[in-house]
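Only one protein chain is missing; all other protein chains are in place.
Here is chain A:
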């Protein structure tokens, strides 16, 4: 196990360099001059453009720029935006908010999704089963911005139960409704995934053995059946966390959550190459680590999976 993890960690290095290079090259290859729109309708003075070009090494070939950037990055310096803000400061204020939002969404989708999945998976073809299937279908077909606006306008503006937007502190409590909106789609998938997985394993030999041994039903389901059925669900949840962090642009926009998604979106629009690369680098790391975490968890859940 130790050697496996070490090997996986070493694999991270080429993947990390490869992805950051692709991102760096792509973002600077976007058409249009990054400084063209910075002075309103009038063109920027040539001296201003020269100064900015110099500051961001834009005169060098992309590969040289990249290695200059990587060298800075290794020293812990994520660079500066055009407005003189440290990218690391921007990330330090946006990252915790995003993580909190993603965790809230993940907890909501895991608890409700797995709960509904178990309920329907154990007693199939009943009223509950039909209800869950119907409501998950409804959630899957509803775009996030519809759920978001409806909840914002009704709960926030009309009934006054929540604030329509999240304050700059973005406390756990404030993030419950946005987290629900963000996690609602995945919640439906988790419910369906859990249900299918449970139904399949219910007929497995080891379950029959456990029942024949005379174990009480709670133990059969809780220890034997659930643990084995959770593998696809855990895989889904693990990779979903990355998606929830980087892909929450719509939810963040609706509730004005100052997180990573909106930051990346703005940075792409305004051609802030350093910000985009910095954040995506961080997201790449999160994805890689989450994947490793999921793979390690397999071994915990299923004794048949070995890594050595």
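The definition used in the following text is that contacts are C-beta pairs under 8 Å (C-beta built on N, C-alpha and C of every residue); 3 or more make two chains touch, one makes a residue touch a chain; residues count from 1.
Please note the rule applied: contacts and distances are computed from a predicted model.
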Chain not displayed: protein name in its UniProt record ("Plastocyanin", "RNA polymerase sigma factor", "ABC transporter substrate-binding protein" or "Membrane protein"): "ABC transporter substrate-binding protein"
Chain not shown: contacting residue from A:5, A:63, A:150 or A:211: A:5
Hidden partner chain, touching residue among A:122, A:142 or A:290: A:290
Given A:11, A:171 or A:209, the one touching the chain that is not displayed: A:171
Footprint left on chain A by the chain that the document does not show: 1-2, 5, 31-34, 36-52, 82-85, 89-90, 93-97, 99-100, 103, 149, 152-153, 156-157, 160, 163-172, 174, 252-256, 258, 262-263, 265-266, 269-271, 286, 289-290, 292-293, 296-297, 299-300, 306
